[in-house]
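Please read the structure below before turning to the comments.
Here the complex is missing one protein chain, while the rest keep their positions.
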Amino acid sequence: MVAQNIFFYLFAAAIVFSAFRVVTSNNVVHAALYLVAVLASVAAQYILLAAEFVAATQVLVYIGAIIVLFLFGIMLTRAKLGRDQGLTHKHWATGAATALLLFGVMAYALIDQFHWNQTPLPADTRLIAVNGSNTATVSDSMFSTYLIPFELVSVLLLAALVGAIVLARKD
Amino acid sequence: MDDLLLNQFLLLGAVLFCLGVYGVLARRNAVLVLMSIELILNAVSINLIAFGAFWGTISGAVFALFVIAIAAAEVGVGLAIVLLIYRNRRSVDLDDMAEMKG
Partner (left out) sequence: MWLLEHAYLIPLIPAASFLLILFVGKRMPYKGAEIGIAALGICFVMALGTNWQWRTYVNDAEHAAEVKAGEDHADEGSAGSGPESEHSEEGLADGEAASAVVVASATAPTATELEFEVEPVRASWTWWQSGDVQFNVGMLLDGPAVMMLFVVTLISLLVHVYSTDYVGGDRRYTHYFAFLSLFSASMLGLIMSENTLQLLMCWELVGLCSFALIGHWWEEKPNSDAALKAFITNRVGDVGLICGVIILFFAAGGTFDIVTINEMAVNGDIDHLVLLVASCSLMAAVMSKSGQFVLHTWLPDAMAGPTPVSALIHAATMVVAGIYMVARLYGVFFEGFSIGTSSINPLAVIGAITVIGGAGLAFVQNDIKKVLAYSTVSQLGYMAMALGVGAWTAALFHLFTHAMFKAGLFLGSGSVAHSVHSFDMKEHMGGMRKFMPKTFVTFMICTAALIGLFPLAGFWSKDEILAGADQLGGSGGYTAFMVVGLIGAFMTAAYMTRCIYLTFFGEPHGHAADKEHPPHESGPRIVIPLYILSGLAIVAGFANLPKTGFLLEKLPSGSTLRFEHYFEPKGAYFPAVLDTFSHPQFNGYIALGSTFIGLAGIGLAYAWYWKGMGPQGLTSRSRLARAGHTALVEKYYLDKLYTDIIVGGVKGPIARAVYWFNQKGIDGVINGAGATAVKSGKFVYERIDQGVVDTIVNASGSAAGGSGQSLRKMQTGRVQQYAALLFAGAAILAGIFMIVI
């Protein structure tokens, strides 16, 4: 498990650094690219957790579509390309304090509940495979147990799609 | 030190979540706020997958998929709204949108 640990920490560092740059960057496009880095690293974390299908979906959907959306948004809202000084509030300290407070609470809760070194993940981290692969397992679950949420989500997507078109069309 | 600990992932998720919160609270550009929301959603997904792996169930992964789908929908609608705001006000600076002041 040492390798997994190393890679975990590697990617964790990447995530943290990139996320930090997302929220503090002066350049909008840079922030978006850093977001790509975050998403990619998160996908790597998913692999570590033996959720391959989710990792693949993450890359495809998030990085492939959502980031593109963001870039289109940046472009369409004529964000200043290049350095932009006015991207952070004057009162960012309030936000920082709040975030820190929140982190403190969460950290305390997690450490208190899960004990730093006493809750290992199972040695065999391959998730229970019905048909031998993650994808199959996911699909089996999704189309049986979680069928209704699946349908609901698809309706939701449809609604979002229609809504976005309605909102954004030029009339 | 050999095992992957659950706590690592959870803490990672907590850090990511708090960074996302900071971004939501501190950024002036509406698009950047949406990006921070993406960070939060990703943190939640890490949590879900981590627990799914811990309990040996596929539900975590399924829900993470749902989160991703919903995030996509939400970003779509959110950006449409931001576009609309930009069209009306020529700016997406959140400080200017203090209509509810008072």
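Each chain carries a letter (A and B) given by its place in the written order, and its residues are counted from 1.
The rule is simple: a residue touches a chain if its C-beta (ideal position, glycine included) is under 8 Å from a C-beta of that chain, and two chains touch if they have at least 3 such contacts.
Bear in mind the structure is a predicted one, so any value in this text is a computation, not a measurement.
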Report summary line: Considering the complete complex, of A:A37, A:L102 or A:A168, the missing chain is touched by A:L102
Query raised in the report: Residues of chain B in contact with the chain that isn't shown?
Result: 21, 24-27, 33, 94-95, 97-102
Query raised in the report: List the chain A residues touching the unshown chain?
Result: 89, 91, 94-95, 97-99, 101-102, 104-106, 108-109, 112
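Everything that follows uses one rule, which is that only the chains that are shown with their structure count from here on.
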**Report entry** Distance from chain B to chain A - Cα centre to Cα centre, in angstrom
**Finding:** 7
Query raised in the report: In the complex of these two chains, what residues of chain B are touching chain A?
Result: 1-12, 14-32, 34-36, 38-39, 42, 45-46, 49-50, 52-54, 56-62, 64-66, 68-77, 79-84, 86, 92-93, 95
Query raised in the report: Can you list the chain A residues touching chain B in their complex?
Result: 1-2, 4-5, 8, 12, 15-16, 19-20, 22-23, 28, 31-32, 35, 38-39, 42, 45-46, 48-51, 53-54, 57-58, 61-62, 65-66, 69-70, 72-74, 76-79, 84, 86-89, 92, 94-96, 98-100, 102-103, 106-107, 110-111, 114-117, 119-123, 125, 127-128, 134, 137-138, 141-142, 145-146, 149-150, 153, 156-157, 159-161, 163-165, 167-168
